[in-house]
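This structure is in structure tokens; I'll ask about it shortly.
In this view, the complex is presented without one of its protein chains, the others remaining in place.
Coming up: subunit A.
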Amino acid sequence: MSVILVPLVVLAAWREHDDRDDGGRGYFALILALEAMMIGVFAATDVFLFYVFFEAMLIPVYFMIGRYGRGADRAKAAMKFLLYSLAGGLIMLVAVIGVYVIGGTFLWTELTDPGGALAAVDPATARWLFLGFFIAFAIKAPMWPVHTWLPSAAGSSSPGTAVLLVGVLDKVGTYGMLRYCLEMFPAAVSWFVWPVVALSLVSIFYGAILAIGQSDMMRLVAYTSVSHFGFITLGIFALTEQAQAGAALYMVNHGFATGALFLIVGFLIARRGSARIEDYGGVQKVAPKLAGVFLIAGLAGLALPGLAPFVSEFLVFVGVYAFSPVPAVIAALGVVLAALYILWMYQRTMTGPTPEKLSALPDLSGRETWAVAPLIALIIAFGVYPQPLLNVINPAVERTVEAPADEVAVADGDAEGDEE
């Protein structure tokens, strides 16, 4: 799993080119610190270490939003972000301690051992522990009732930070669900499946509907992420192989698509100084390349066939349908809303008459082109040929699916080898 997500961390390095003017030295130092911690979080095979990175990660992000963000409310948004995450993290701390006390170790491989002490714990306790981890990850992801920090944080952060925030940081939440919640508490999972599925569906619609109503592009993209994360969690907790593979793939693709969207919105903001949709219009006439990549990224966001997110979304649907048709059908309706918010935003900003002020809008510069091009290329490449990613994901997913199925979950050693 960690291997898949490293490209996303590399993504962080890419975007350093984009912000050189508004960033300053401190900003890049924070990015590097964050990157180190993100690698740590995904690479940790020890619950304690995972927790340490999970929490320590907050601090650089906090300063990135608070110090280098946009708008007057950035300090407030940074605070909100920190408090939400910290509260979730502390709840997880209790669960981590509980796991340690019961399991006697922090080592992930031993904790997931079906013959281990943790597997033998009584179901009620396991549920509480599961809940402890899940709340933290749900805040991180973010899921519906606890998502409110994301729009304000993303809306107040610089586009570069937003890319990292949504593209990588939030993945820690879904990654945690996949790896820690499901594998450590297989027994408790089945008990929580339906509530989580319901929450995911709410997230999908709630995020989409709010996205439609936004007038700020950064917030809009942030809300689309809430919606997309609904799909991801739905896929994870459908507990079928395809759905989880789809969810894992979605995590990667969503990083590409949303990352590209945030970057492009960032370019627009750099030109016009505003993120408000009504300040734009007719951009495609003056800056066709910009509008073009915007459209591709947007279409990726709504999972158009041929672009990467389509594969993952399709897999999620297939998997969820196998699990239970009703949520799959409901979730599919969410895609319609996705088309609405993306296309409507495109229509309002890129088409129509060009206002006076925008008539001199420059097109993509060389530097910007190089920042977006790899993302667009990847979106198209993995949309047409997702097999390389799936090859990495599948062995890991097979293991994860087996665990909640309550069977002897493990594990030929090579599956594990592949994964690490």
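Quick note on the criterion: contacts are C-beta pairs under 8 Å (C-beta built on N, C-alpha and C of every residue); 3 or more make two chains touch, one makes a residue touch a chain; residues count from 1.
The definition used in the following text is that contacts and distances are computed from a predicted model.
I notice the complex is incomplete. Of the names "Amino acid/amide ABC transporter membrane protein 1 (HAAT family)", "OpgC domain-containing protein", "NADH-quinone oxidoreductase subunit N" or "Peptide/nickel transport system permease protein", which is the UniProt protein name for the chain that's not shown?
UniProt lists the chain that is not shown as "NADH-quinone oxidoreductase subunit N".
So which of A:Leu30, A:Leu82 or A:Leu337 would be touching the chain we can't see?
Only one listed residue reaches the unshown chain, and that is A:Leu82.
In the full complex, which of A:Glu35, A:Glu55, A:Glu183 or A:Glu368 touches the chain missing from this view?
Candidates A:Glu35, A:Glu55, A:Glu183 or A:Glu368; residue touching the omitted chain: A:Glu55.
Residue by residue, what part of subunit A touches the chain that was omitted?
Listed in rising order, the touching residues are 51-53, 55-56, 58-59, 62-63, 66-67, 74-75, 78-79, 82-83, 86-87, 90-91, 93-94, 97-98, 100-101.
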